[in-house]
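Every protein chain of the complex appears in place save one, which is left out.
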Amino acid sequence: MSNAIPTDPPLEIGSYTFQSRLFVGTGKYQDLEVMKAALEVSGTDCVTVAVRRLSLGLPEGQSLLDYLDTDRYQLLPNTAGCFNAEDAIRTAMLGREAGMSEMVKLEVLGDKDTLLPDPVGTVEAAAFLVKEGFTVLCYTSDDPVIAQRLEGLGCAAVMPAGAPIGSGQGVLNPSNIQIILQRAKVPVLVDAGVGCASDVSFAMELGADAVLLNTGIALAQDPVRMARAMRAACQAGRDSYLSGRIEKRLYASASSPTEGMIVVAGE
Amino acid sequence: MSNAIPTDPPLEIGSYTFQSRLFVGTGKYQDLEVMKAALEVSGTDCVTVAVRRLSLGLPEGQSLLDYLDTDRYQLLPNTAGCFNAEDAIRTAMLGREAGMSEMVKLEVLGDKDTLLPDPVGTVEAAAFLVKEGFTVLCYTSDDPVIAQRLEGLGCAAVMPAGAPIGSGQGVLNPSNIQIILQRAKVPVLVDAGVGCASDVSFAMELGADAVLLNTGIALAQDPVRMARAMRAACQAGRDSYLSGRIEKRLYASASSPTEGMIVVAGE
Amino acid sequence: MSNAIPTDPPLEIGSYTFQSRLFVGTGKYQDLEVMKAALEVSGTDCVTVAVRRLSLGLPEGQSLLDYLDTDRYQLLPNTAGCFNAEDAIRTAMLGREAGMSEMVKLEVLGDKDTLLPDPVGTVEAAAFLVKEGFTVLCYTSDDPVIAQRLEGLGCAAVMPAGAPIGSGQGVLNPSNIQIILQRAKVPVLVDAGVGCASDVSFAMELGADAVLLNTGIALAQDPVRMARAMRAACQAGRDSYLSGRIEKRLYASASSPTEGMIVVAGE
Amino acid sequence: MSNAIPTDPPLEIGSYTFQSRLFVGTGKYQDLEVMKAALEVSGTDCVTVAVRRLSLGLPEGQSLLDYLDTDRYQLLPNTAGCFNAEDAIRTAMLGREAGMSEMVKLEVLGDKDTLLPDPVGTVEAAAFLVKEGFTVLCYTSDDPVIAQRLEGLGCAAVMPAGAPIGSGQGVLNPSNIQIILQRAKVPVLVDAGVGCASDVSFAMELGADAVLLNTGIALAQDPVRMARAMRAACQAGRDSYLSGRIEKRLYASASSPTEGMIVVAGE
Amino acid sequence: MNESNQKISINGEPQTVPMGITVEGLLDHLEVDRRHVAVEQNRKLVVKADYSEVQVEAGDFVEIVTFVGGG
Amino acid sequence: MNESNQKISINGEPQTVPMGITVEGLLDHLEVDRRHVAVEQNRKLVVKADYSEVQVEAGDFVEIVTFVGGG
Amino acid sequence: MNESNQKISINGEPQTVPMGITVEGLLDHLEVDRRHVAVEQNRKLVVKADYSEVQVEAGDFVEIVTFVGGG
Partner (left out) sequence: MNESNQKISINGEPQTVPMGITVEGLLDHLEVDRRHVAVEQNRKLVVKADYSEVQVEAGDFVEIVTFVGGG
């Protein structure tokens, strides 16, 4: 039937395919039960994880992996906490070995206060990892120049920050995100800074291919409900983007017909 | 289980109860088939309709009511197009008789360019209709003074405009909506001006009890998909509001642990 | 010479003429010396004053009027603190008698929390005072419907609030102010809510004929410097409005020539 | 007297001192007479110039320098149009020789559509030029990481873009500018993207030490008046910043006293 | 015009209807689908219960309204 | 109270003033600076031209206002 | 320390392990769950296929990492 909604093709990043356009982090949850429930409700296909030293002697069943259904979720190891290319590369190599997947979320950070990326180190590490065969999803600032360079280096996806990690400010500079989107040929994920559902919908309406978030869910007072909010917001934003919204206008446009009024009756 | 999401009680307006917090208009669709599909997909329980002279001689099966399942949708007759209290009252009386329900969406408009409400006429008509036993859902500007007055007169719900009808600008003055919400004891619906999913989520995150929209769906390029967007956005915004979002901060807050890094290894 | 800046004609409100487009209130200063200095620095021609019971027995030289050069400033008595038309009318009549001028800043307030105007009472009092021969400068919300009505009643100027009095939020709804300006034939002054210089410049750039403010200066940490800021901001905004600003564009436009570069040299 | 406004010390960049905090470009004017008049009215002490091949055979009296009073204005040669460090360094060296001053506005651009800086090339060129003894005023994006790095390399001033050059969008990401300002120990100039007076005031209110602009004046319909606007806006924003503005609040705060009302009289 | 007919206005248009006709009869005469319809006679609402009793008289202004799409 | 005095309310406060006093006299009696002052008697404005004719009577509610700082 | 033992660093902590032990043996010795684990020896990644061949030597810096929650 003509009113059927066309199917939205899945998101492809390198050779990986995702039904959900919400990528979710696994950090900062009050406990792993809550995390597990939130991830399920979020509908995500892909979760980020950090690479850290094994805690020797941790009792069985208490680790992150005991709570992650790896058949269900694609693991996306990150290089969080790395402040130069070398550390990020080492971490990415370890993550690939541990995760048995080529995907990496590359982060080379500039400083501890902003956790914004260091463009110089990011470019260096991205070039290396691409050559090493990684599928690099690259965290970057909202700088259109660097986004384009990272794409040129062969990154599978560029992931500009909406705002600093965990800051909950939403998309601070929609103009930059728009420019990135208009010029990118690889998927663009808005990563970081998202605090609430409307932030996610807004990012998707700009045309982002997906949104990656963590703190917005994990530190909400009710993370599981917020996960549900984010799932719906992501779908809503995607549909809204694809639907061709009305133009904004300063003045009004009546919803009800102006003919057939009784109010001229009897005159 | 502790991670179950608490149930959100349905919205009550006067003696009416609604599961969906999205109210949808029936005007401006390219055809009634599209409208029917959009309403279904929107998940709404309540649709607005205008009261107009019967077109004598219209062939059977071609009227709005042939496309509206009145068992499924509560009809909410409006007084759209009325520019003074007297006309609005007449229209409301006719609507009640035609609709066999006490609910009315009262609009007394100020002028044709903005379609913003006339506060003086609105107050006058609201007072009359409340006394006549109507359940008045009153369209109003975002003026907190008038919103409070309308509540004091006995309106069952106040419905401030986010922006002029059909303008698609979203919630232009969140401060005013916040003040209205903080002081209201009756449901507050953001009515008019909403253009896209994030507008709806944003309104619900402010704490609005529901959103009423028409043009945003009806004139989107794909109204049915936009209806789906708006449904999800409404749920997302509601959940986001109820979840207790993270605070906004200027600086970052790491998502991944800062301990257990390999990068101090070997030093 | 062709590059001379055309003279901006003075602002006319009723039969009154003002060189400065900044109107300044006299309330809330820490002391009257500071107020006097701030008013001088502000360059204003017109100051608002409140009408209050005379404090019998106040020592000479300690009253507001001992610090106001009434040859320099046009006094604009207000009806602040009045919550209905009757009180506002009484206050306006007393103010006229005390001030020996026909100008009144009419305020009929809706409630004490928002100090936003009551449209119904405002319309009633404005109609009365216009008939009584007053030059009514009418404080109103940013509602374009009421602004137009007040003009229709004969108000000499309409003065929409940018934000609640003393809130320092700036112009919360520029769309409404724009609509008011596009339709008004009398001067429009943005009155209330202005907190800093850029708020004033922004209001003037929208096309406001003047800005009226009080708290933004009086409660700044350095009121005299802030008065200087506001004066310059008002002139800056007016000039900016009259200069025909560049259009906004998403992408860049080079400031330096693209020809004559050395960087193709030697190739 | 206690109400005197404290003097604002002049801006110091390296060993250079400026009374005006407005830096103005010399490009894009319709003719050099207009430019000359605009610069005078702007009150600037420092103007940017581009380094380009001499047009052999240009009649005397027709060049930029015939219209620039170099006793009045400090010339700030830029490296506009350079897309890599090497070209920018060559251009800077030529500019120093031509200008007989150590100051350079370093730009290493990323691409022609955005004219946003290339962080990698910028860092490389800045390091070199600082070592060569230049006083480097470095154009950069609003990325706090790069701004801090440039300061660390010895740049005399960092100059984040408010928005792409010539785009007139104003300060798109005030959060980033705030972070840059809070961490910088050298002067921070907002450079590029400014379209109108309120943009300038806003940037200065964030705490910027100065604003550099060109297109906003040069392509305004009346460049000379806009120059006057920008001068006043810069002073207004600076004063507003230094004055300690009132806090923003959602609700109102009365300007007129609540005591001494007549309206309780006779009760 | 037949002597047993009268002129009235229906929804702003002149119409000729039989003398003595009730609202009920008028709606039948016009073949109006009664779902979600309301009737005014000279600006006064006629409730459904009264349709069979209220007579339409010459010169009456009758409004017959229903619901159409609106927001 | 002296028999030649009367009680009135001035600005909401009870006051005792001479019988037969005019508004003019009252302002003198109170040593009021007349710049920018206005007077109401029982909610009715007394214009300056009438000060010397209008008499204050027992029980009157008199308001004497001036300008104070306001926005 | 028994002569058949050697000192190495594991995840930054000094540890004593048998001489001649392989990475495979080390992971057994430490009772490490091998799911999603990776190993570095002196900053050089040891791939799983090499676990049974690579020997740990005295003074080695060994890193054994896994996944934890992160964003």
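Lettered A, B, C, D, E, F and G in written order, each chain numbered from 1.
Rule of thumb we're sticking to: contacts are C-beta pairs under 8 Å (C-beta built on N, C-alpha and C of every residue); 3 or more make two chains touch, one makes a residue touch a chain.
Nothing here was measured: the structure is a model prediction, and the numbers come from that model.
Chemist: With the full complex in mind, choose from D:Ile5, D:Ala98, D:Leu250 or D:Val263 the residue touching the hidden chain.
Modeler: For the chain that is not drawn, the touching residue is D:Ala98.
Chemist: From the list D:Arg21, D:Arg52, D:Arg149 or D:Arg228, which touches the chain that is not on show?
Modeler: Only one of D:Arg21, D:Arg52, D:Arg149 or D:Arg228 touches the chain omitted from view, namely D:Arg52.
Chemist: Identify the residues of chain D touching the omitted chain, counting contacts across the whole complex.
Modeler: Residues of chain D in touch with the missing chain: 25-29, 32, 35, 48-54, 56, 60, 63-65, 70, 75, 77-78, 80, 90, 93-99, 165-166, 192, 213-215, 218.
Chemist: Would you write out the residues of chain C that touch the absent chain, in ascending order?
Modeler: 254-257, 260, 262, 264-266
By definition in this document, only the chains that are shown with their structure count from here on.
Chemist: Between chain B and chain D, what distance separates the C-alpha centroids? Give it in angstrom.
Modeler: 46
Chemist: Can you check how far apart chain A and chain F are, centre to centre, with Cα atoms defining each centre and the answer in Å?
Modeler: Centre separation, chain A to chain F: 74 Å.
Chemist: Using the touch rule from the top of the page, what residues of chain C touch 2 or more other chains?
Modeler: Within chain C, residues 25, 27-28, 48, 50-53, 78, 80, 90, 94, 113-114, 116, 165-166, 169, 175, 179, 214-215, 218, 250-251 contact more than one other chain.
Chemist: In chain E, which residues are in touch with two or more of the other chains?
Modeler: In chain E, residues 11-12, 40, 43, 63, 65, 68-71 touch at least two other chains, as defined above.
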